[in-house]
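Just one protein chain is left out here, and the rest sit where they should.
Right, subunit A next:
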Amino acid sequence: MPNVTVRGPVAPHTAEALDPVFTVAGLSVFYGEYEAVREVDLTIGNREITAMIGPSGCGKSTVLRCFNRMNDLIPGARAAGKIMYHGEDLYGAHVDPIEVRRRIGMVFQKPNPFPKSIYDNIAYGPRVNGMKGKMDDLVEEALTQAALWDEVKDKLKQNALSLSGGQQQRLCIARAIAVKPEVILMDEPCSALDPIATTKIEDLMQELSRDYTIVIVTHNMQQAARVSNRTAFFTADVDERGERHGRLVEFDETSRIFTNPTDKRTEDYITGRFG
């Protein structure tokens, strides 16, 4: 029964508008024997912001972590189905996860600057990737793009941990930008931040979506409504053994998801009746 709602509404009004970066088909993610996410089909559009929303434990972060193969790091994690990145299978045998992560950056829930100077935080990615060019310029460019340059330009040698939480998160965004990725994945990037810092990050996302494809996981529906072009709504089904399996319920333009959802569960969620 749910399969119909998963596959049905996706195609019609997205196919023509989407210039796909990722095409996800029948993606299931397992942790050992446990199937955390079941049969997800999704398309991520180029230079768009795609939001993934849904209640806790619905697998949205799990799906996000497949896009840069961060799930590989969890022992026993396995992905079935296909994620095509510009037509290339992300989980293909010849694909190097290191190279994947260089092109597909990630920003985490809790700001995680390295215990080094602000400068070295930004320079780290380019250095490990052996990028050429003047490092000072690279650092300035990344910090400027992340709207942090003016706040930190006089203290680049200071430890990054001395920055405020919001600044740290923008530093992490700058750090991701510095390796010149095509896609930036954001896993609840504002959940540890205050409202003012959140607004800054949201403005920054809008700014960045001109150059980058952004996928954001968020608990905050208003945030998804404010920033994203398209929204994917996930929920968890409980099977007969009491195990929760995340699945995609509906994927559509954000305006449509929030004003005229096709699925009853989406409507219930966005109107605050559950989750």
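Operating definition for what follows: a residue touches a chain if its C-beta (ideal position, glycine included) is under 8 Å from a C-beta of that chain, and two chains touch if they have at least 3 such contacts; residues count from 1.
The definition used in the following text is that contacts and distances are computed from a predicted model.
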Just by its UniProt name, which of "Phosphate transport system permease protein PstA", "Cytochrome bc1 complex Rieske iron-sulfur subunit", "ATP synthase subunit b" or "DMT family transporter" is the chain not shown in this complex?
"Phosphate transport system permease protein PstA"
Which one touches the absent chain: A:101, A:170 or A:226?
A:101
Looking at A:70, A:249 or A:270, which residue reaches the missing chain?
A:70
Full-complex touch with the removed chain, picking from A:176, A:197 or A:257, is A:176
Applying the definition given at the start, please give the residues of subunit A touching the unseen chain.
68, 70, 73, 75, 98-99, 101-103, 105-106, 108, 110, 112-115, 124-125, 128-129, 161, 172, 175-176, 179
